[in-house]
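With one protein chain withheld, the remaining protein chains of the complex are depicted in position.
Letters A, B and C mark the chains as written, and numbering starts fresh at 1 in each.
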Amino acid sequence: MTQMSDANDPWAIRNLTPETLRESLRKMYLIRKFEEGAEDSYTRGLIHGTMHLSIGQEASAVGACVGLSDSDKITSTHRGHGHCVAKGADMGRMFAEFFGKETGYCRGRGGSMHIADVEKGNLGANGIVGGGLPIAVGAALSAKRLGTGAVTVCFFGDGANNEGAFHEALNMASVWKLPVVFFCENNRYGMSTSTERSTSVKQIADRAAGYSMPGVTVDGNDFSAVAEAMATATQRAKAGDGPSLIESMTYRWRGHSKSDRNRYRTKEEIADWMDRDPIPRMAEMLIAHGVMDAEGVTAMENDADQTIAQAIEFATNSPAPNVADLTRDVYTRPLI
Amino acid sequence: MTQMSDANDPWAIRNLTPETLRESLRKMYLIRKFEEGAEDSYTRGLIHGTMHLSIGQEASAVGACVGLSDSDKITSTHRGHGHCVAKGADMGRMFAEFFGKETGYCRGRGGSMHIADVEKGNLGANGIVGGGLPIAVGAALSAKRLGTGAVTVCFFGDGANNEGAFHEALNMASVWKLPVVFFCENNRYGMSTSTERSTSVKQIADRAAGYSMPGVTVDGNDFSAVAEAMATATQRAKAGDGPSLIESMTYRWRGHSKSDRNRYRTKEEIADWMDRDPIPRMAEMLIAHGVMDAEGVTAMENDADQTIAQAIEFATNSPAPNVADLTRDVYTRPLI
Amino acid sequence: MSREISYAEAIREAMDIALSEDDRTILMGEDIGVYGGAFQVTGDLIDKYGSDRVMDTPISELGGAGVAVGAAMTGLRPIFEFQFSDFAALAMEQIVNQAAKVRYMLGGAVSIPLVMRFPAGSGTGAAAQHSQSLEAWLAHVPGLKVLQPTTPYDAKGLLLAAIDDPDPVMIFEHKLLYKMKGEVPEGRYTVPIGKAAVRREGRDVSIVATSIMVHKALEAAKTLAESGIDAEVIDLRCIRPIDRETVLASVRKTSRLVCVYEAVKTLGIGAEISAMVAESDAFDYLDAPVLRLGGAESPIPYNPDLEKAAVPQVPDIITAVRDLLEGRR
Partner (left out) sequence: MSREISYAEAIREAMDIALSEDDRTILMGEDIGVYGGAFQVTGDLIDKYGSDRVMDTPISELGGAGVAVGAAMTGLRPIFEFQFSDFAALAMEQIVNQAAKVRYMLGGAVSIPLVMRFPAGSGTGAAAQHSQSLEAWLAHVPGLKVLQPTTPYDAKGLLLAAIDDPDPVMIFEHKLLYKMKGEVPEGRYTVPIGKAAVRREGRDVSIVATSIMVHKALEAAKTLAESGIDAEVIDLRCIRPIDRETVLASVRKTSRLVCVYEAVKTLGIGAEISAMVAESDAFDYLDAPVLRLGGAESPIPYNPDLEKAAVPQVPDIITAVRDLLEGRR
């Protein structure tokens, strides 16, 4: 089914194995369906609290992580399900966390906003906008000092780029030439506030110059473009040349969170972006280049549905935490 | 004594009145001698606490304020004596504050690091590096909303430019097009840490682009160059076109504070900058262009010595605060 | 004329009045404009006053707070909303080192007429970084005033008093109270800052509570009454300054004190109330130890059962009071 690739082929086709490409599409489906499942569970009252869905941003998350190994680290955000799946998380433990179960990634203590998967290098989502930026720099400092050769990818949003933490983190990462990639998912809004009304520069990548690091803006719904930019930045990081800033232009189809009335954007704008769904786009690319065929894609999608169904079942049947364990894990050792 | 000025004359000569030019030189002398007096008083044990001297930076402070009226505001820094004098403060009340007297600008509650002169538009020095940056933006917001037409000049150092507050303040000022000028006194060190080791960009003015505002770097020891850059920025601000960033390259001759052993810079570097003393440079310019003659300069300097001597006497003879008033001014009205 | 409105509507009404009365009043915060605020407190005020007076800030808590401080110092009267009180952790510099101290450091040369609003507390399933009760931090800081309104009536009256106040006033609003309804007069009125309210008079025990715990205490008091225990319930309302006299008078009367608050027990406001009584003449009236019911010594967990267990609930209050009166404590 594979064929010779030529120079005009997309970067991903030329540089990633068919297995990797298929696995990437699979992860995009898993993210989409995980979040649809989460949304549905929420509506059915199985989840309390709120959640931030990244539906529409899947190419960004998967493209950013496709080149990473488990020893490479990421810091994630409140909108972190995609990053978590892209980094290889188990759907069952993710749903279990959502449902507040002891089998969840955080044993039900963290919920959607704190899902982490440390074994896979995901240091965790963060409820504080910009909170992960300096933490990522710290992880990169560890990698450099301990010589692990790992790179850290720091996910953050367009809104987060106006936090002081962004400035301080990028400056230190650059001064110390640390192996970190700042990956901005620019979905054009921080909650209800558009970048036009909040950010004094056209493209967030334009701010990279203020830290003497490369800054690029890519189509965040184009898996190949994201993966290519990340490959360049990762290489630079691992070569010891320091950090990069990647701005990935994408869009969240859903509201900011469950309480969003979408007053700040038009139906047309949303519809327009829904037409640019990154998943069929990826599928078509793989089909066009013979990486898989239409049946294969359909099978993969159905497979994802199954995985999600099983994950939800696992989570549903998992035990809840014991209330007696309320203060467990506040400290590593019992206090004297 | 005045003469026709031609196009090759320095900006200040062409644009400022002889009175203003003389007054500016006078202020530069006052700053220098105020700080020498403060240093001497400290050595004589008349002052407790520490102090941050700006000796060597006088052209920067006076050039930045020469175009301002009392309704224009400034926010100052821990190294703020120069700004305070430049904005028109009374030497006696400044020394009185230093000496912790009730007649001081802060009634002895603030000391060197908090000297303010609100009537003259000086909102105060600040003990927190970067603390004045958002406050200046707030003052500019007031000016815009209340339509006072005032501009706010925000003094900060090269070290402060790495605080998150810098990023947040410049971004908001730009988004809201506020009448504020960010005036960075780049004396090459934040305490012991050189800009090379702390700041990921060559010139701090290069960061202006990240906020879509003009950024210029000027010779901070050249009164005329500083005044010219400020005139442009002030015009822009008052025209409603928003903020600017000015980076004024200068140098502090003394240590960071009283506890500094100058381990981080060479004697040669210090000597080299002392050769570029901004005060004689200003005096020579005024003499060269017939604004005053050598005798006038000498007289002015002696006059400054006198003013300082009287100020110290006033401060010395001023009453100390009454300990019973310890909690006065914590609140505006007595608590019920 | 008075009618039933919600706690959130009462706050909005106070801001509406202030905005209409005084041009210098502005609202600042994240998504308080078209979005109406994360908890829909500012609602549609932007339609009435425009985006120049109902200002969406970038996500810049430290800078935003500092802008508010600078504006307050120079003629405006900002009302600043933190989207969650937890984010105050990003702005402590401007709140504590600047707003609270500038007037004092300048020897009284300026006042900072600044109001800050902090949606606080747990119960929404938002986990450890969106559920804290941090009011004790600010109540520890001279130069600030700190309020915790518990009813729609107080939410409006205290906010208007805060807006009239020349100094920085910090208002902690429990998220679970926003939807609570209550009688609120139309138009302007104020509730004095620094006065507690006796919500229920009683002879047997004084329950001093704050924020949402006042309502839990009143519920507990109802149940206790059935078994003949007559509890007095005091709503502190303001934790800086504290209404010493009201608390001491109650303890002199009942000889027993229980403090109930949602913040972490250690160094929460109950510690101050207990210590204040222990060093006063009321100490001699105490017939039993002073109990505190506060939040668990842990972050707020996500799981709903754990989350409930992390803060005092009505049965906990009932048990504590019973134990106290029956000498088991």
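Everything that follows uses one rule, which is that a contact is a pair of C-beta atoms (placed from the backbone, for glycine too) under 8 Å apart; a residue touches a chain by one contact, two chains touch by 3 or more.
The structure displayed is predicted, hence computed values, not measured ones.
Taking every chain of the complex into account, the absent chain touches A, B, C. Among A:P10, A:G67 or A:G131, only A:G131 touches the chain left out of the display.
Looking at C:A10, C:L114 or C:A136, the residue that reaches the missing chain in the full complex is C:A136.
The missing chain, though absent from the display, is touched by one residue of C:I32, C:V67, C:I269 or C:V321; that residue is C:I269. Take chain B: the residues that touch the chain left off the picture are 47-50, 97, 100-101, 106, 108-111, 113-114, 126-131, 159-160, 162-164, 190-193, 197-199, 259-261, 263-264, 320-321, 323, 326-327, 330.
In the full complex, chain A contacts the hidden chain through residues 73, 75, 104-110, 114, 116, 118, 123-124, 126-128, 131, 133-143, 145-146, 164-165, 167-169, 171-172, 175, 327-333, 335-336.
Although one chain is not shown, part of chain C still touches it, namely residues 62, 86-87, 89-90, 92-93, 96-97, 100-101, 104-105, 127-129, 136-137, 139-143, 240, 242, 263-264, 266-272, 274-275, 277-281, 283-284, 286, 288-292, 296-299, 301, 329.
To be clear about the criterion, only the chains that are shown with their structure count from here on.
Note on chain placement: the centre of chain A and the centre of chain B lie 46 Å apart, centres being C-alpha means. One finds 41 Å separating the Cα centroids of chain B and chain C. Shown for chain B are the residues that touch two or more other chains, namely 164-165, 167-168, 171, 175. Under the contact definition stated at the top, the residues of chain C that touch 2 or more other chains are 57-58, 60, 62-63.
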